[in-house]
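Certain chains of the assembly are absent from this excerpt, and the rest are unmoved.
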Amino acid sequence: MFRIPEDNDLLEYINKFALENNINMAWVNVIGALRDIELGYYDVSTGKYVVNKFDGFYELIAGVGNVSLKENKPFTHLHVVIGDREGKAYAGHLVKAKVYVAELLIIEILGEPKLIREHVARNLWLWKPVK
Amino acid sequence: MFRIPEDNDLLEYINKFALENNINMAWVNVIGALRDIELGYYDVSTGKYVVNKFDGFYELIAGVGNVSLKENKPFTHLHVVIGDREGKAYAGHLVKAKVYVAELLIIEILGEPKLIREHVARNLWLWKPVK
């Protein structure tokens, strides 16, 4: 549990932290505040992400996600809820955002086999499902 | 931490997983995408759940909840935030939903006494509160 320094890209920071600490699998929770946020929505009919942009500052209410291996490197998959000045909530798959404040919990998961993201189809990189 | 196969009912899957693995208490986080979702809001004045339906596909931004015993079987209580194509957020007590993608963290909690859901009143099944 720690605070990520201001102005980092949130996803890049967690990826780098995982790489440097040799973390291949983990669960993540994060709260704080973000700015200049892009949130994705996966469109099943086109196989592409629709990206919505949120300029300025938003409370980061709940970042929930995980770290696993993608192309041999730790990769962070994070979904976030953000809140605006009126308390309205927005939510999506985090594409990118700058940290204003970020308080992170990262729970490393040990053991084998490691979870690996593979390109299943149309921009979806997924783990093999359990049987 | 694992991926739940597509097309399962999310709650039924977690209930079955807990039963087969003899998990009586657990905390759950889940992200991914869901379809054909029903979210409940408990109306204190009537003692009934109002159910809102969300057809089609939504990002599953944050599923947060737990597993405990209800009528001698593991029972999943999950609240979810979902996001639409414009990044708007909806939220409620999960009644049912089909999995498109679901990446689940389940933290088993051992020890006694086990938490048991009992019918307190008017559709509320709750654990005994701490003193």
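Per-chain numbering from 1; labels A and B assigned in written order.
One rule holds in what follows: contacts are C-beta pairs under 8 Å (C-beta built on N, C-alpha and C of every residue); 3 or more make two chains touch, one makes a residue touch a chain.
Quick caveat, the model's predicted, so the values are computed rather than measured.
**Q** If 2 of the identical protein chains are displayed, how many copies are present in the complete complex?
**A** Full complex, one repeated sequence, 3 copies overall.
Simple rule for what comes next: only the chains that are shown with their structure count from here on.
**Q** When the centre of a chain is set as the mean of its C-alpha atoms, what distance in Å lies between chain A and chain B?
**A** For chain A versus chain B, the centre distance works out to 22 Å.
**Q** Over in the complex, which chain A residues touch chain B? Could you list them?
**A** Touch list, chain A to chain B: 25, 27, 29, 39-44, 50, 52, 54, 62, 64-66, 77, 79-81, 89-93, 107, 109, 115, 124, 126-131.
**Q** Give the list of chain B residues in touch with chain A in this complex.
**A** Residues of chain B touching chain A: 1-6, 29, 31, 33, 57, 59-62, 64, 81-89, 91, 100-101, 103, 105.
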